[in-house]
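Yeah, one chain of the complex is gone here, protein chain that is, but the others are all in their spots.
Showing chain A:
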Amino acid sequence: MLFPTYLSFLCLTSWILTTVATNASQDGKVREFFGRHDGTSGHTNNWAVLVCASRYWFNYRHMANALGMYRTVKRLGIPDSNIILMLADDVACNTRNKFPGSVYANSGRNLDLYGDNIEVDYRGYEVTVENFIRVLTGRMDASVPRSKRLLTDDRSNIFVYMTGHGGNEFLKFQDNEEISAFDIADAFEQMWQKKRYNEIFFMIDTCQANTMYSQFYSPNILATGSSEIGENSYSYENDNDIGVAVIDSYTHYILQFMEGINKTSQTTMHDLFASYDPSKIHSHPGVRADLFHRTLDKALITDFFGGVSQAEIFPPEDAYPGMQSPSVKPGDTMIDSRIPSTNGSQLSSPTTQGRMFTTLEMDSSWPISLRKWGSMTLVGMLVAWVSLKS
């Protein structure tokens, strides 16, 4: 009698994550081998969150800052659907605006930033701390439309730009409320936990801006700000016809640098940070890279400002029948190595003006304890006075 003979090989039980560590070094080696992919961030999509936290006509320059960034990220290939623009948007059609429907960022008024194709996602009184935190963390009501959502995943690189009036570890939103450095740090941590980003590039132009990124603790964040603690950020120039300052100094020089970048540029973050000149900006911009896992001279500007990073030819198909076929003969092709240029017009004109307009900003360099104890003493004195009188 033959009994069924089975060979059953039991095995492939489940494995715990122990191999991840061993594979990591191998991964690194192979990635290094792929020349062009060296140091790539491994992202497949780019997003931008641009926040102008001020409103009113005299904050014209903050609107221009945000719109300048908007124009730049759009030019470098981030689609409108991936840009969340939060803007009070009350200057373009302000009655005081001599050039209705336009926002300019330089005194010569060369380039209208407002243009005809602009999508403001959060406008006017919608620009609140709560909405900003909701955009980042994704905690939205089900009815919020797609255009107002940050639909990122673990392959998304996000550029976060903020501008407005701020102080030590806070940024004012429309003279109404404040966001603190702790709130942003917590929001980023929640994004990291839910795998809502691959890398974040955080840029802020406000007074004492560098304090705003001091509280970050989540990985893969590169942060830069316009000024140190106790230092103001100044505007760059004003336009005599518009009558107010049109752009902030730090943002002006960033945008000027970005004008030299095109979609396929190999310029790195290191180059951008090296271009900071405190004597021109009139404040000391800071960089925080300790949370960022790549070296700055490997991190391309276009990793955060660009569109797509990779494309593959897929699938290899024959030419379209009935239409023209390529009939390639590799031997007799000649290549014109003209580099496609997508440079836009120059944003800034050379200026002879120096510091035209310094803004008064909230000064919170007071010793905190002095304020605290001052109020306590006042209260104590009141109590003493009342009891003595009785």
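The working rule: a residue touches a chain if its C-beta (ideal position, glycine included) is under 8 Å from a C-beta of that chain, and two chains touch if they have at least 3 such contacts; residues count from 1.
Keep this in mind: contacts and distances are computed from a predicted model.
Entry comment: the absent subunit's protein name, as recorded by UniProt, is "GPI transamidase component PIG-S", drawn from "Uridine kinase", "Integrator complex subunit 10", "GPI transamidase component PIG-S" or "Autophagy protein 5". Contact with the chain not shown here comes from a single listed residue; of A:R75, A:R109, A:K280 or A:K298, that residue is A:R75.
Listed residues A:R109, A:K263, A:K280 or A:K298: the one in touch with the omitted chain is A:K263. Only one of A:D112, A:E126 or A:D153 touches the chain withheld from this view, namely A:D153. In the full complex, the hidden chain is touched by chain A at residues 2-16, 18-20, 23, 26-27, 30-31, 34, 37, 42, 44-45, 74-75, 77-81, 117, 129-130, 133-134, 137-141, 145-147, 149, 151, 153, 155, 169, 177, 179-180, 182-183, 186, 189-190, 193-195, 263-264, 306-324, 326-330, 332-338, 340-342, 368, 371-372, 375, 379, 382-383, 386-387, 390.
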